[in-house]
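Every protein chain except one is present and positioned as in the full complex.
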Amino acid sequence: MQTSFTPEQLLDPHVAESEKILRRCVHCGFCTATCPTYVTLGDELDSPRGRIYLIKDMLENDRAADEQVVTHIDRCLSCLSCVTTCPSGVDYMHLVDHARIHIENTYRRPLADRLIRSLLAAVLPYPARFRTALSLARLGRPFGPLLKRIKPLRPLAAMLELAPRAAPPAGSAPAISQMPQAQRPGRVAILSGCAQPVLDPGINAATHRLLSRLGVEVVSPQGEGCCGALVHHMGREEQALDFARTNVDVWISEIEKGGLDAIIITTSGCGTTIKDYGHMLRLDPAYAEKAATVSALAKDITEYLFTLDLAKLEPKKLTVTYHSACSMQHGQKIVAAPKQLLKAAGFTVRDPAEGHLCCGSAGTYNILQPEISGQLKARKVRNIEATKPDVIATGNIGCITQIASGTAIPIVHTVELLDWAYGGPKPAKLARKAKALV
Amino acid sequence: MAEAIAFLPARASVLSQRDNIVTDLARLVPADCLIHEERELAPFEIDAFISYRRVPLAVVLPRTTAQVAAVMKYCHRHAIPVVARGAGTSLSGGAIPQEDAVVLGLSKMSRVLEVDYSNRTATVQAGVTNLSISETVGIDGFFYAPDPSSQLACTIGGNIGMNSGGAHCLKYGVTTNNLLGVRMVLVDGTVIELGGKHLDAAGYDLLGLVCGSEGQLGIVTEATVRLIAKPEGARPVLFGFDSSEEAGACVADIIGSGIIPVAIEFMDKPAIEICEAFAKAGYPLDVAALLIVEVEGSEAEMDATLKDIVEIARRHQVKTVRECQSATEAALIWKGRKSAFGATGRIADYICMDGTVPLGKLSYVLEKTAEIVERFGLRVANVFHAGDGNMHPLILFNANDPEEAMKAEEAGNEILKLCVDAGGCLTGEHGVGIEKRDLMRHQFTQPELDQQMAIRSAFDEQWILNPSKVFPLEGRR
Partner (left out) sequence: MLIPHSETDAAYVIRSAVADGRKFALCGGNTRSGFGNATEGAEALSSRGLTGIVDYDPAEMVMTVKAGTPVAEVEAALAANRQMMAFEPMDHRGIMGTSGEPTIGGVFAANVSGPRRFVAGAARDSLLGIRFVNGSGELLRAGGRVMKNVTGLDLVKLLAGSHGTLGFLTEVTFRVLPVPQTVETIVISGLDDETAAKAMAAAMALPVEVSGAAHLPQTVRARFIDGALPENEATVLRLEGLAASVAVRAEKLVAVMQAFGPVIRLGMEDSLSLWREIRDVHPYANGAGRPLWRVSMAPMAGCQLVAALRMEAGVDAYYDWQGGLVWMQMEADPEADFLRGYIRALGGGHATLIRASKSARAATPSFEPVPDAVAALSARVKQKLDPAGIFSPGKMGW
């Protein structure tokens, strides 16, 4: 597509990058068809092509973001379904990242919006604060319907609805690898994460147990924090980069200590971001190289397990519908591995219709855009329930929380099922149901 | 960019009433169905034909036929141009608006209304995508046959506007052959129905006339289309040749022998490389031209047909023959082919031609096309429906270089004239739109154009429906 930037504008590396991305777009419109918001709203402004056009117009004219542009960019889930679809290879992810930073820098949001975003940015990435907030949410739940009636406060109502009703169960202690050091297939670090361990500590526990049983040496380096995705998607670039630098430092020092074969991530949303550290920090001479090293080591747990030779197990009478998180299938292009692992472990695996569409979770999207998120959740649940599964498996805590709030069918992390199949305890959520089945 | 093709001058009487028009439209459709802020109008200034753009006066995205009718009635009364838009995937600029026009987008009317397997029909709203019909009925063993490359995104309404074809129309025909009925809003807001679940028309074949009329005769809001039982199996086979001429001659021989495969697609070397880079379909990269020939039916049937086709290909010194081994492989082969245009965006901007020529002229036209493009100092990638002579040379250029963009347009014009002179036509399935409007004289005489325009006037006396398109501005009455 034709672009019109001045040579001066192109001196800004962000603009130069966006220009390159825009030049690739031939405006064919394929992306509209697989975009969850376009499919839901039927308005090109809420499609990738429409947003690309809005961003192009804003950047070319060096204009501050305005209400219209912000409305439509905010509605983007960053699910990256368009990136999978795009035949021209338009790097929408980095374009919309740039637009979000531009919005954050040039647009003053209404007060309520500002407060909610600041609240989310101040709480979610920090496990201790998040844990406290969840307890408060349980107390605040009765006020949900009231908040819902006041439009600017709807995100608060959405938050209350999403908060788990009961305190999450603590994970059982991982077994220690018994294998002699020399025969171990690898040494890996597991990202502890921020929101996930609070919402469901069982996931990382299962990962730890499974890897240990497989002989992998698992380390948990001290000092790592949130991957930065949550604030990154709000356009808060400096905060995101700070998170990234902290984590890069932690892992690089761990590599220096004993070497790492992989950095294991059990939340695909984080995986997409950590794999992008190399790009995010490319302009920081002190970190560019180290960040690239970290990105290259980052692996989703299923991606890593797939490289190990897991035994093929007898079929079980349990039907699993696999929901591929957007950050998994579109962000990281991991499509087959999780399903093949589940099949090899003996589960019957089903795909829901419209598997490419987002469930509406998308980081903080279900809080900030509750209406669209709700419609997408209903659509996703409908498609999943149509496959009549015993259990839903997915690789992202956001999707787990979102989908669980819309269906009675248990939903677990893929690795919890794998851990169970290969000798670990039955996932707590299946405790009642699965007894009869296996 | 300098523009060689003029739009109609905007009607000052309409522009001056802009605010009033927006206020009035706001009474006819819900708030989220009306777009009028300057920023938000910009994305509607363009479709997939990227050389021209015009910001419209307003955009309405109605949810019901009644809302469409109300908007049409209003625009008709005030002589406000209306440009219909489906998914905005037109490659001829059919959906590019003009400054004094209201864009009437059907994207919110995207429901499949009824699937009737006993009568083998589906009734859908105009904004339903082409592919979603086949997805809806596929599970029950049926499909909707026309499959334009943009089928993932393009809408049935747009398909009707352009009488869209696709790769498989060699066997199943184009939109007009698969369309049974429409509900349509006439220019004055009257709602009519043409056809239905039955075959043939009671009076004149107005349905046939509407199909391919590029949004100039009315606004289709619902369509009833024919469903077909899916074949037992389908198998695409790749045939690689050392020259485009041999590949072209092979196509003519296959058809001439009485074999009609479901599809015969052609790609030259640049196109093969582009598509392989995106789809990783395993196209051979060491050949000058590739044919994708698809046969369908039972295993025995496909084997028998393929044996004959392979024999013909051998007579044309085929270099590689690759039969597809699985459904996944077949899907990739088609994904690569159907993404060819978009995938070209990885290496350059392009304009895509759509001339159709008699099969016997394929090789000749390919050769001449290469000469023309070379003369302009440009590059070309060829990817097209060889079985029905519908050619799609993609002329590659840099949209940021105005001179090169101009050259690309000129080269394109020469290629289209070449197609007409070879006994073909300007456009097989993309439509005339704005792109080929001024070439219409090369194919038709003035009395012929006058006759078409007169019939157009029978539907739209004031010429408010997509008025800048199809017919050259000069010589209009």
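The letters A and B name the chains in turn, as written, and every chain counts its residues from 1.
We adopt the following convention: contacts are C-beta pairs under 8 Å (C-beta built on N, C-alpha and C of every residue); 3 or more make two chains touch, one makes a residue touch a chain.
All values derive from a computational prediction rather than experimental measurement.
Though it is not drawn, the left-out chain touches B in the full complex. Taking the complete complex into account, B:T176 is the one of B:S51, B:Q98, B:S150 or B:T176 that touches the chain left out. Although one chain is not drawn, the whole complex shows that of B:V357, B:I415 or B:L465 it is B:V357 that touches it. Touch with the chain omitted from the figure is made, among B:A126, B:L186 or B:I272, by B:L186. When the omitted chain is restored, the residue from B:A31, B:I139 or B:A458 that touches it is B:A458. Within the whole complex, the absent chain has one touching residue among B:L194, B:I372 or B:I415, and that is B:L194. By the touch definition given at the top, subunit B reaches the unshown chain through residues 116-121, 141-142, 162-163, 165, 169-170, 173-174, 176-177, 186, 190, 192-194, 196-209, 211-213, 229-232, 252-253, 255-256, 258-260, 297-298, 300-301, 304-305, 356-360, 385, 388-390, 423-432, 436, 440, 443-445, 447-449, 451-452, 454-459, 470-471.
Definition applied: only the chains that are shown with their structure count from here on.
Averaging Cα coordinates per chain places subunit A and subunit B 37 Å apart.
Taken together, the subunit B residues at the contact with subunit A in this complex read 1, 32, 35, 37, 39-40, 42-44, 46-48, 50, 61, 87-89, 105, 107-110, 127, 129, 131, 150, 152-154, 278, 339-346, 349-350, 399-400, 405. Contact residues of subunit A toward subunit B in the complex are 1-4, 23-34, 38-39, 41-45, 49-50, 53-54, 57, 66, 68-69, 72, 85-90.
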